[in-house]
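With one protein chain withheld, the remaining protein chains of the complex are depicted in position.
The block that comes next holds chain A.
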Amino acid sequence: MQVSMTVNGQQRTDEVEPRMLLAHHLRDNLGLTATNIGCDSTSCGACTVIVDGLTVKSCTVLALQAEGSEVTTLEGLSTDGELHPVQAAFRSEHGLQCGFCTSGMVMAAVGVLADNPNPTDREVREGLEGNLCRCTGYHNIVQAVLKAAESGPAAGQVPSSKQEVSA
């Protein structure tokens, strides 16, 4: 079947199997491999992307369900070579090690900050509960999100989206 969506600001139309997951569509058909798949039970959040302003786990959405949607992945977060505030904070605070959870964690963090621009340590932790990391112990991820919050509203926005972002 044919599916059309806007991915990182670009219109994409492809043939997909009806059962194809959005995560596989992004990775295998569109070559956007920053989005990772770490589990098969919607538990780890490595595949988190933003669809029409909402953070979603792309392993739990069919590509066809994103028909007509606006999708932002990690690759679409920075603009003109400048890191998004959340990306920049993950770097400065050493919020990533092996990097596998990072794409989903960054996208989820954008959603957390969209809903709560000035979160506490505990609120960040609650907000990221659906995203697992085995390397960092979450300490520096939390620090990175708190740091990104200092950048103001931009930390909770995505460049290509017309919609308001929410977790």
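The rule is short, and it goes like this: contacts are C-beta pairs under 8 Å (C-beta built on N, C-alpha and C of every residue); 3 or more make two chains touch, one makes a residue touch a chain; residues count from 1.
Here is the rule we use: contacts and distances are computed from a predicted model.
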*UniProt name of the unshown chain, from "Amino acid/amide ABC transporter membrane protein 1 (HAAT family)", "Maltose/maltodextrin transport system permease protein", "Glutathione import ATP-binding protein GsiA" or "Carbon-monoxide dehydrogenase large subunit"?*
"Carbon-monoxide dehydrogenase large subunit"
_Tell me which of A:A63, A:L77 or A:V110 is the one touching the absent chain._
A:L77
*Tell me which residue among A:L128, A:A149 or A:A167 touches the hidden chain in the full complex.*
A:L128
*Decide which residue listed in A:D28, A:E67, A:E150 or A:E164 touches the omitted chain of the complex.*
A:D28
*Contacting the left-out chain in the complete assembly, out of A:L22, A:V142 or A:V165*: A:V142
*Sort through A:S92, A:N116 or A:S151 and give me the one touching the missing partner chain.*
A:S92
*Hidden partner interface residues of chain A, rising order*: 17, 19-20, 24, 27-28, 31, 33-36, 38-44, 46, 74-75, 77-78, 83, 87, 90-92, 94, 96-103, 106, 121, 124-126, 128-129, 131-143
